[in-house]
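Of the protein chains in this complex, all but one are displayed in their positions.
The block that comes next holds chain A.
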Amino acid sequence: MEAEHVEILNFLRKYSPFNELPEEELQIAARNTSVAYFKAGTQILEFNQHIDALHVVRSGSIETYHKDGSLFNRLDEGGFFGEAGLLRKGRVRFPVKTIEDTLLYYIPGDLFNRFYDEYDAFADAVEVEEQRRVSHAVKEHESRNRTLSARVETLITREPIAINKSASIREAACLMTDEKVSSLLIYDDEKRDIPAGIITDKDLRKRVLAVDKDASDPVADIMSENLVFVQHNNRVFEAFLTMLRTNLHHLPVLRQSKVTGVIALSDVARHESQSSLYIVSSIFKQTSIEELSQLVPDVHKSFVRMVEEDANSRIIGSAMATIGRSFKQRLLELAEEKYGPPPVPYCFLALGSMARDEQTVVTDQDNAMVLDDSFDPKLHDEYFLNIAQFVSDGLNACGYTYCTGDIMATNPNWRQPLSKWKKYFTDWIENPSPEKLLHSSIFFDLDGVSGEMRFAKELNQLIRKKAPKHKRFLGSMARNALNRTPPLGFFKDFVMEKDGKHRDSINTKRRGTGPVADLIRVHALAIGAQRQNSFARLEEIIDANILPKGRGPDLRDALELISMVRIRHQALALEAGDTPDNNVAPEDLSDFERKHLKDAFQILSNAQKYLRYKYSGG
């Protein structure tokens, strides 16, 4: 007689998608099931492993993960997994681990595929479950990004460990060993609040062992002074960027000018894609333009990896801007090695997307130099031109092409003393016209990269103070922000580029992220916003309550969506060995992306209409 597998049959009958099958197929499924038991905490599937059966949880529970280890989903009795792998390439997409002792039933893959093909109700049920999981995954994803935007103080797990300046190196090392810490704060008897310095494991290695220093010498000899602090309410993400920028791996955390703890890179890196980190540290190890340019493939790899790890555009944009900034800083160091120290202080500026922390892999260099007012062109300009030329050539070699608008420090107009820069900005703001401002909007996103950072700060303060008061300036900026429109036609269909080599595609920068950043900038200038990043500016704009209700969050989502379409497009090109660009062909997008991209462009279009209305008085 044909054996009936009663228990398996009764179980499958209870759960979707099997409850969509006719009785005889259910019997076939039950008869062909195989079974295995796993203890809690066992890895059942690895990423990209071959898979030949649908996995059904009979008892217990499991978790599925993204490749980077973040949680994707949890399933228990009746839950199934592995269908994505079976329907696609027979490879596991999400690694799976048991969280309880678990019994699994396996339905052979060929049988599952046949049911999927032959029974629409079965296929629909599988898809419904998948969609439910994706929406669940989006929620998880959001909460993961919230951890990145969590405050620094949440990472502090213990009081800071400290020692007196007069203690010996040996005593310091023993204390670090006993307390199991990788850094130690050093205090001075006179100034009790703020530490005088810090030492790390690395200092013990580099400044003691490697140079044969006497361990009974005072620890003050080997400490790093001029500490860089983070504020307790900074975001984890900002702390990470500070670490990248300063190349420091331990930062003391301040709360009301008292140190409440020290966060280490390892605390932060758990939240962050590490690849960009290695690149930044290797940038500072290169000794020539040629060596630096050899890091470009690694930069691309790190970009692709962040995309694969589902990082959002704000994280990717920041990481890429940090990498770009590091290239600039290293090039400036190399230039100063070559041409000697600067004759007068100067600040090297980043403009545009780098200042906004919104870079991708397709970007040109927009930079400028602010010189000390003691600058004398006859005596000093040759030096600064040499430096500017060196950096500009170096950036070009590293994939940051020369700026076609000539907004570079090599242009004498953009290599001027601070007082001249203040005049520029005052003139732009107080005597504006759309024509005059046409090519200067980029200067309103500025950030210091190296040197006298207070020059950059002073310029930003001037902009924040003056801009909100000058309606004509805002009106002119608004007018220019409307020059580039989203690619939507009268019937809400896509309007594609008509000629040139990018026919039938949409320029996602010129028609998308560019106009969004432009219009956010106008609102930001109007309220004297502190920050430069478009998402951060938007937060301030929403708080200032100058947009109709709901429009701010809509605009944020639209920017995120367009940015990610652009970023994913570039990542795909890199993976295929093509040159990445901004031109996305709608036919290459999924239906889902196409529909949402249209919605995003519509939001941009509405936001532009509102901008015109709001600032037309100027």
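We take it that contacts are C-beta pairs under 8 Å (C-beta built on N, C-alpha and C of every residue); 3 or more make two chains touch, one makes a residue touch a chain; residues count from 1.
As a working rule, contacts and distances are computed from a predicted model.
Q: Name the chain not shown, per its UniProt record: "Branched-chain amino acid ABC transporter permease", "Dihydroorotate dehydrogenase electron transfer subunit", "DNA polymerase III subunit epsilon" or "Copper-exporting P-type ATPase A"?
A: Of the names offered in "Branched-chain amino acid ABC transporter permease", "Dihydroorotate dehydrogenase electron transfer subunit", "DNA polymerase III subunit epsilon" or "Copper-exporting P-type ATPase A", the one UniProt assigns to the missing chain is "DNA polymerase III subunit epsilon".
Q: I'm checking contacts with the chain that's been left out. Which of A:Asn73, A:Thr102, A:Gln286 or A:Thr322 qualifies?
A: In the full complex, the listed residue that touches the missing chain is A:Thr102.
Q: Could you tell me which of A:Lys39, A:Arg158 or A:His439 touches the chain that is not displayed?
A: Reading the full complex, the residue touching the unseen chain is A:Lys39.
Q: Residues of chain A in contact with the chain that isn't shown?
A: 1, 3-8, 11, 30-39, 42, 58-60, 77, 100-103, 106, 108
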